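The structure appears right after this line, and notes come after that.
Missing here is one protein chain; the remaining ones are kept as they sit in the complex.
On to chain A.
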Amino acid sequence: MAPTLGKRKRITRERLEQSSRSSSASRSASEQSDGEDIQNIFQRAFEAKFKPLGVEPKKRKIEEVVENEEDLEEESDWSGINSEEDNVEVVEYSNGRNTGEKASRTEMKAFMSSKPPTSQSQTRSLATKAKPAEDEDDATETTHLKNDLALQRLLRDSHLLSSTSTSGSNTPTLNATGAQRHKSTDLHLLSLGAKSSIHTQKNMPMSHRKGIAAKNKQREERRRAEARENGVILEKAIKVKRFTKERERGVGGPGVGKFRGGTLTLSKRDVADITGGGGEKGRSKGKKGRR
């Protein structure tokens, strides 16, 4: 190679490989016979096109090394371990034992407690073992189940889709997205027994709430009025319970009047009750005083 002056040129990968290949080739040429060299070239060419061949020559080398070591050992006095003893399955035995100890670590409490042991712990462990195996057997089963659930949800919430089909996605998918997903979750929660929808606003100014309530009431009244006019029979109106006259009194509180700010305030009616009627009216009714 010609010596280059100045900056060293960047060595490209191809060139590096070329040089190393050529050097290794030259070394092999010096060490091994020509026939082997040709075989190497063929092998390399083959490996470039196809998968690399099995690495048999390497293995042979290791074997040789082992043989050398054995030779060394034979030279020393120590006779070494018989190769036959290597085949004894001691390793398996200890393995099995270790797993046994691990498994029964959880079982120990159940067995050594004061209660008579039951065979439930065993069945439970079997069940946990069997589960993953089942999953492996039919992984499709779970996906089917999942798809079934999704389809059921879709069918349940299909009216949502129809109402928003103009604005939202036209093609209904198994998994709703965005606002639809929220609505569908809300419906699901309500069907499961949620007290109120997740969309209801919790805190708002009183005027707003009053306005909303009034609007709702008005809407309901109009609906009922229209139905009445058209002769449609609607469901019975649920009457909101008004504040009852006799309110529940606390245990420690006064039996009469209202205790506020450290003073017991009696209304006129209370006083009339106590005194047994204020004037002729009470007398005529024959109301008895509460004492």
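The criterion applied here is as follows: a contact is a pair of C-beta atoms (placed from the backbone, for glycine too) under 8 Å apart; a residue touches a chain by one contact, two chains touch by 3 or more; residues count from 1.
One rule holds for everything that comes next: contacts and distances are computed from a predicted model.
Entry comment: the absent subunit's protein name, as recorded by UniProt, is "18S rRNA biogenesis protein", drawn from "Protein fuzzy homolog", "Pleckstrin homology domain-containing family J member 1", "18S rRNA biogenesis protein" or "XPG N-terminal domain-containing protein".
From the set A:M112, A:L155 or A:V251, the residue in touch with the chain omitted from the display is A:M112, counting the whole complex. Taking the complete complex into account, residues 96, 100-101, 104, 107-108, 111-112, 114-119, 122 of chain A touch the chain not shown.
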